[in-house]
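The block underneath contains the structure these notes are about, expressed in structure tokens.
A protein chain is absent from this complex, but the other protein chains hold their places.
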Amino acid sequence: MTRFVLSRLVSAIPTLFLVSLAVFTLIRLIPGDPVSLMLGDNVDDAAYAAMSHELGLDRPIAVQFLMWLQGAFQGDLGRSITTGEAVLPLVLQRFAITAQLVLVAVALATVLAVPLGMLAAWRQNSAFDLGVVVGATALMSIPTFWMGLMLLLLFGLNLGWLPVLGYVSPFDDFGAGALYLVMPVAALVLHECGILVRMSRASTLDVLRLDYVTHARAKGLTEGQVLRRHVFRNAFGPTWTLLGLILGNLLGGVAVVETVFTIPGLGRLIVESIYGRDYPVLQGCLLFVAFTYVVVNLIVDLCYPLFDPRVKTT
Amino acid sequence: MRLGNRIGASALGIMAALAAGGATAQTLNVQLSSDIRSSRPGVNRDALSDMVALNVAEGLFAVGERGDIVPMLAKSWTVSEDGTTYTFALREGRVFHNGAPVTADLVKQSWEAMLAAPDFNCTGFFDGSRGSAVTGIEAPNAQTVVITLAEPDAMFLKYAAQSQCGGMGVTHPDSFAEDGTWDHPIGTGPFVFADWRRGQNVTLEKFSDYQPLAGEIDGFAGHKEALVETVNLVVTPDRATAVAALRSGDLDVVPYLSTAESAELQEEDGFVVKSAPHGGMITLLMQTEDPVLSSTEMRMAVAKALDVAQLVDVATNGLGTPNASLVPISSLYHSAVHDRGVGYAPGEVPAMLEAAGYDGQELVIQTNRRNPINENVAVLAQAMLQMAGINARIEVLEWATQLDRFRSGSFQMSAFNYSNRADPVLAYSAVVDSKEDRGSSIWDDPRAIELVDETLQTPDGEARQALFDELHELYLEQMPFVMLANNLTVSVNADYVQGYSTWNGFARLWGVSVEK
Partner (left out) sequence: MNLGRTNKYLGGLLIAFFLLSALLGWLWTPYDPLALDLRARLQAPGAAHWLGTDEYGRDVLSRLMAAARTSVTISALTVSFAVTFGIVLGALSGYARGWIDRAVMLLTDTLLAFPSILLALALLSILGANIWGVILALGLAYMPTVTRVVRGAVMSLREQEFIEASRLMGHPVGYTLRAHVIPNCLAPVIVIATSMFGSVLLTESALSFLGLGVPPPAPTWGNMLAGARPYMSQASWLGIFPGLCIALTLLGINLFGDYVRDRFDPRMKGL
């Protein structure tokens, strides 16, 4: 077990390296650079050259990469070009904000969606099933930037129950912080519920058709026992994989939700650093996101045998 | 004050004076569409950083309401006969936010620190490359600052007062931390830079020892009295969220609204929408070295195919006014000559296309989605050009990419906006240059370059007017790009906010009060 975890972490190093190299190259290949953005329409070629030199952007890309890599190995991810902040603390601070939002949302979505999907599958082709499918599809069809805005207009503006603007960390003030998280969490839950319900329903349908379910029923177990003991355990596998993907994806940033609800999270930082060509911040963020993926996937794989006894963790 | 409300420069002062009588209230919440880059005036800045800097720090002099240069920390100055030595007499009794009195030594230190900063935005204006080099800054006594230039430069004060240079705002040496890095600005302005939570908000507090000058608000100078205890600038990147927050009372002012969103708010009670033109330009650029567009007839055909009045009306949701000249309509120099444009003449287009030898080649218009005006201009121009038989296509780029293409001149046409220019000649110098020297130059013509250089060295007066007139006539002859209108700032505030307006694209926070 420990060996497995260790070997997985070691094998993540090539991924992290590849991600860093790819980001480093791609962002520099895309036209536009931080100095142009700083100067805007007030272009002055001398000032441009001076600033590029100051930021070390006039050196060959390979040299820049090696210098960055050297720093990264020593735990120094450099400083933001736009604001001069040190990248590592910045990324960690923003990640903490995104993580609390995402973990709460995914947990809620799972608790709501998985049983709902199972029930729909259990009563396949009933009005309830159709209702769940239509509802899930409708939720999946609303872009988060619309959903967010609609929540904002309804609960923030028309009903006045929740604050429209700003962010308070729940660690500073739990009550207020939780209040600020309600709408963004709701927007995420509604969106992610759609696909989770459908996945859970589909895998349950698969399992329900297997022989041992028929056997279990024949043995005289109640439907509740069949669902709990036999169906859930076996149907949860694909949903679990998807959950891992969703979690990894969301932890990498929920830029749109963070933008609409003015949450200073990692997603907004990534988007802003792409648009602002803030190379060190983007590199730091993506290195961290790649690392998060590795960890989330590791946890998903480690938990796999819990749901599917046929898979061994070797 | 509702629909179509255009605040003239003179009305501003009156409003401010009325507002000044009101009760002082607590907090003003203002939207910041993105976080500021740094808190240091003129260094690592963008328009929003400038806005914050100009509310906190003040220079020796500042841009006045009509674009003139007026005294600020200096009460007066003299220029030596050869035009190279400026002697400033400091106003007495001014103090920094930390209580230290403003002395000539501290002003000298602040200027020197700015000029020496490697990422100072305006180096080129003071090192001899664009303006005359500053050769010395002296403080012969506590109340006198002497600045010497290598050669006379009629634009020196105007360059230094530009917002992109932070108005050469004077800051106390304690603005730097002990290790020599910048910490936060300790200036002399009506607001103290109190707190900055990155990505979240910037808090400004009223500077209680500020001594407002007598008179009215005058550009970045004049009567600058803080009427609220605290200004909370909230980073709100999404415009729709900002509007919702305005409606819910979480924000009191949204300083920069897209014209589409403003149309909706204009109809509603409880909000005041104001549109203020500034010296920036809304343009459709053409690359004069492009094989197709190098022909003057071709460019003229493009210009005549555009119904500019309608284009500007739709692109700005009825808030903009067409202007054929780079000299803003409000400028002293916008004489009758500058009212003339090429005019919308679709009937003449076919003949001109024929003369240009145009054979249906594709023309690509670059634009972006960041600025709705650029996108509107591109969509409308494309449709109008198509109707006139010019095969135009739109290419939407991400803003940094479009800017990169602009910088290197690699485009055929580009829907591009220039930011506010403090003086009409700076608008011309933004577009006129040799393309060899500057990739972003649009109008590469020897006579135009000569005229701009001359205008830069000519003090205000009739001679300068004549130069501007000739420049405009030359522009109409050569049509190197299509000037559509001056850009504008649309702001909206709740109706309980008194005295707010943007000026030259900037949110002035002094003279603004909240009366709920």
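Letters are used for the chains, namely A and B, taken in the order the chains are written, and counting of residues starts over at 1 for each.
Just so it is clear, contacts are C-beta pairs under 8 Å (C-beta built on N, C-alpha and C of every residue); 3 or more make two chains touch, one makes a residue touch a chain.
Quick caveat, the model's predicted, so the values are computed rather than measured.
Trainee: Considering the full assembly, with which of the depicted chains is the omitted chain in contact?
Mentor: A, B
Trainee: Which of these touches the unseen chain: A:V5, A:V168 or A:A202?
Mentor: Of these options, the touching residue for the absent chain is A:A202.
Trainee: Any idea which of A:Q74, A:S141 or A:T222 touches the chain not displayed?
Mentor: A:S141
Trainee: Which of these touches the unseen chain: A:A47, A:L242, A:I263 or A:V281?
Mentor: Reading the full complex, the residue touching the unseen chain is A:L242.
Trainee: Quick one: say which of B:E138, B:D183, B:E216 or B:E395 touches the chain that got left out.
Mentor: Result: among the candidates, B:E395 touches the missing chain.
Trainee: Please identify, in ascending order, the residues of chain A that touch the omitted chain?
Mentor: Residues 11-12, 14-15, 18-19, 22-23, 26-27, 29-31, 124-127, 129-130, 133-134, 137-138, 140-146, 149, 194-195, 198-199, 202-203, 205-206, 209-210, 237-238, 241-242, 244-245, 248-249, 252-253, 255-256, 270-271, 274, 282, 286, 289-290, 293-294, 297, 304, 308, 310-312 of chain A touch the chain that is not shown.
Trainee: For chain B, which residues touch the unseen chain?
Mentor: Contact residues on chain B toward the absent chain are 239-240, 258, 260-261, 263-264, 310, 314, 368-370, 372, 375, 378-380, 382-383, 394-399, 401.
One rule holds in what follows: only the chains that are shown with their structure count from here on.
Trainee: Within the complex, which stretch of chain A touches chain B?
Mentor: Its residues touching chain B are 30-33, 36-48, 50-51, 54, 82-85, 94, 149, 152-153, 156-157, 160, 163-167, 259-262, 264, 268-269, 272, 275-277.
Trainee: With touch defined as at the start, can you tell me which chain B residues reach chain A in the complex?
Mentor: 34-35, 37-38, 44-46, 118-119, 121, 123-124, 129-130, 164, 198-201, 234-238, 240-241, 244-245, 247-248, 250-251, 398-401, 403-407, 416-419, 430, 437-440
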